[in-house]
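A protein chain is absent from this complex, but the other protein chains hold their places.
We just call them A and B in the order they show up, numbering each chain from 1.
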Amino acid sequence: MSVYLVSMGTYVGFFMILALALNLQWGITGMVNFGIAGFYALGAYTSGLLTVRLGVPVGLAIPAACLAGLGLGAAVALLSVRLREDFLAIVTLGVGEMIRLIVLNEDQITEGPRGLRIEARPFGTMIAPEHYPLFYLGLVAACVLLAYAVCEAIRRAPMGRTLRAIREDDVVAAVLGKNVLLHRVRIFAVGGFFMGLAGALYAHYVQNISPEVFMPVVAMFIWMSVIVGGAGNNRGILLGAGAVMVFLEGTRFVGDFTDALDAEKMSALRIIGIGLLLIVTLRLRPRGLLPERKFNASSKLSA
Amino acid sequence: MSLQMIVNALVNAALIAPPAMAFSLLFGILRFPNFAIGGYITVGAFAAYTLNVPLGLPLPLAAAGAMTFTALVVWGAHVVVFRPMQGQSAITLLVVSIAVTLILENLIRLFFSADVRGFDIPLQRPWNVFGARITPEQVEIIVWSLVIGVMLHLLLAHTRIGRAMRAVADNPMLAAIRGVSAAHVTAFTTAICGALFGLTGVFAGLDLVIEPLVGWNLTIPIFAAAILGGIGSPYGAILGAILVGLAEEATILVLPSTYKIAVGFVIIAVLLLVRPQGLLGTAEIKK
Partner (left out) sequence: MTTLMTRRTLLASGVATLAAPSILRAQEGDIAIGSLTPNTGGGGPFGPNITASHKRVADAVNAAGGILGRQIRLYQENSETNPETAVRAADKLINVNQVLAIIGTWSSSVTLGIMPKCQSAGVIQMCTSSSSDIPVADEKGLVFNFQPLSPIWGRAIADLVLSRSIESYALMALNNDFTRSMMDGFIEKVGEDALVQKPFYYNAGQSSYRSEVTQLIEKAPEAVFIPSYVTDFTAVYKELYRQGYAGVVITTSLSTGDQFKEAVGAAGDGIIHGFPVPALNSPAYKQYLDEAGLEDTGSVQHPFGTAGRDQMSALLLAIEKAGTADRAAVARAVWDVTTGEGKTAVYNVADGLAALRAGEEINYSGASGSLEFDEEGMVLGRDFQLSEIRDGKDVVLQRLEY
C-alpha cells in the first residue's frame, strides 16, 4: 500500500506541475492553453530522445526538455496577439494534436506507435532499486515546490498585478502603458518551461512512452484541476490536482467492492462521475474550492 | 485535383454544414465554443439507431424521432448545466462542455457498449458521372443539407422568431430592452440546433459507423467550417464546410494522409490569424 501511495504521489506531482503552469498562463494571465498534452509530449520526447538517441546524460536532457517547452510556449504566445481567447483555445488544442501527430508519424526518429523505451533515470545507478520510488517522489516534490515558488513569486510581485490587469482587460492594460505582448510571451514561456519539465519527469519515471499517452484528455484533466481548485489561486491548484487524481484513481477501488458492474460499465461510470464532479463543483462553488482573493486590479495599477 | 475529389469534398461538406450552422447559431447566443456538440451528435446517431433497428421504424421516421430526442437533450443540457453557469467565463464553459460530451458518450457506452453498428438499410453502389462516383444516398444528403441552409436563412430573415434570434445574438441587452424574451429565444435556438445535431447523427451513421466516438470525430471539422465561414452566418458555414472539405481532399496530394486530421486545425489557425472574423462574418472588436 505504501508503495502505491508513493507512486500515486508521484503522479499527482506531474499533474500539480502541469496545473500550476496552466494556472500561471490562464488563471493569472488569462491566456488559454488547450495544448497541454503537446507540451507534455514535447518535454517527454525531448528528454527521452536525447538520452536514447544521443546518449545525453539525464542531467542535461531534462533541462533541455524544459527549454523546448519554453520555446514552444513563447511561439504559441505570439498567436494570442490576434486571437480571441475562445479561438485561441481551439488553435492551442491543434498545436497539441500536431505535436502528437509528428511524434506518431516521424517514427524513424521517435519510434512512432511502437513507443520509446527509456533506460536512463536521474541518479539511476546511484540509488538502490528499493529506495528509488521514494527518491523519485522526493525529486518530483522538489520540482512541485520549485514551480509553486516561482508561480507564487510571479503572482505576488508587481508583475502579478500587471498580469491580472491583462487578464481582466488587455486593452486597458495596453493603454496604461504596459507591454502586453512581452508579458504574455514571458508568462506563456515560463508555463511551457514547467510543462516540459513535467513531461521529462514523466518519461524517466514510466520509462516507456508512446503517442497514445498524450491524448487531449490529459489537457482536460489539468483544466479540471485548475477550475475545480480555483483559478488564480496556486494553493487551490495543488488541491485541485490532488482532488482530480484522488477521484480518478480512488474510484478504481469501488470496483473491488462490487461484482455487479463489469469493468466496462465501471469505467463508463467513472468518467461520468469525473464530468459530474466538475459540473457540481462549479454549481456549488463557482470560483472553485479555494477561490482567488479579489483584487481591485485597475485601482492599484493607476495608483 | 480530380472530379472524384471534388465530389468527395462536396459530400464531406454536406455532412458538416448543418452542424456547423447549428454550432454557429448556438455560439451566437451562448458565446463559447461548445464541445458538447460531439456528444449531441452521438446521441442523435444512437437514438436513430434504436428507433430504426431494434424498434424497426423506417429510417425517415427514426430520423425525425432522433431529431426530437436530441433537441430535448440539448435543451435539457442547457437548462441543467449551461444556464445556471452564465456568469462563468467562456473558457470555463468550454471545459464544462467537454465534460458534457464525456458524460453523454459514456452514458451511451453504458447502455449500448462500444460495438459498431449501422442502420437497417443496404449500402448502395454509385452512379458514374463523368468518371466520378456518387451514390443516390450521398445526393440525398447534399440536397438535404442545402434545403436546411435555405430554411435556416428563411427562418432568420423572414420570421419573427428568427429576427429575435439575430437580435439576441447581436446585442442581448438591446434585444431585452426592445422586449425580446432571451429565455424563449434561447430555448427555441437550442431546440433547433439540437434537431440539426440529431440529423447530423443520422447522416454520420449512414456515412461512417455508429459508435460512441462518432460525434467527437466530427467536432473539429465542424468548428473549422463554422469559424472559416464566420460565426453567425449560416451561408458562411456552408461555404466554410465546402472549403474544409476541399482542403482535406487536397492535403493528401501534398502531405502523408496521416496528417489529415490536423487540416481542420491548420485552417482555423491560419484563417484566424489573417481574418479573425471569418470569410463572411462581420468584424467584431476583440474581447
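Keep this in mind: a contact is a pair of C-beta atoms (placed from the backbone, for glycine too) under 8 Å apart; a residue touches a chain by one contact, two chains touch by 3 or more.
In this text the structure is predicted, and so the values were computed from the model without any measurement.
Taking every chain of the complex into account, the chain not shown here touches A, B.
Annotation for subunit B: contacts to the undisplayed chain at residues 2, 4-5, 8, 11-12, 15-16, 109, 113-118, 122-126, 128, 133, 135, 137-138, 207-213, 216-218, 220-221, 248-249, 251-252, 256-258, 260-261. The set of subunit A residues touching the chain not shown comprises 1, 3-5, 7-8, 11, 104-105, 112-115, 117, 129, 206-210, 212-215, 217-218, 239, 242-243, 246, 248-250, 252-253, 255-257, 262-264, 266-268, 285, 289-291.
What we mean here is this: only the chains that are shown with their structure count from here on.
Look at where the CA atoms of subunit A average out and do the same for subunit B: the two points lie 31 Å apart.
Interface residues of subunit B, counted against subunit A in their complex, comprise 32-33, 81, 84-85, 87-88, 90-92, 94-96, 98-100, 102-103, 105-107, 109-110, 113-114, 220, 223, 227, 256, 258-259, 261-262, 264-266, 268-269, 272-273, 276, 286-287.
Contacts from subunit A toward subunit B in the complex involve residues 26, 32, 79, 82-87, 89-91, 93-95, 97-98, 101, 104-105, 169-171, 220, 223-224, 227, 231, 264-265, 268-269, 271-272, 274-276, 278-279, 282-283, 286.
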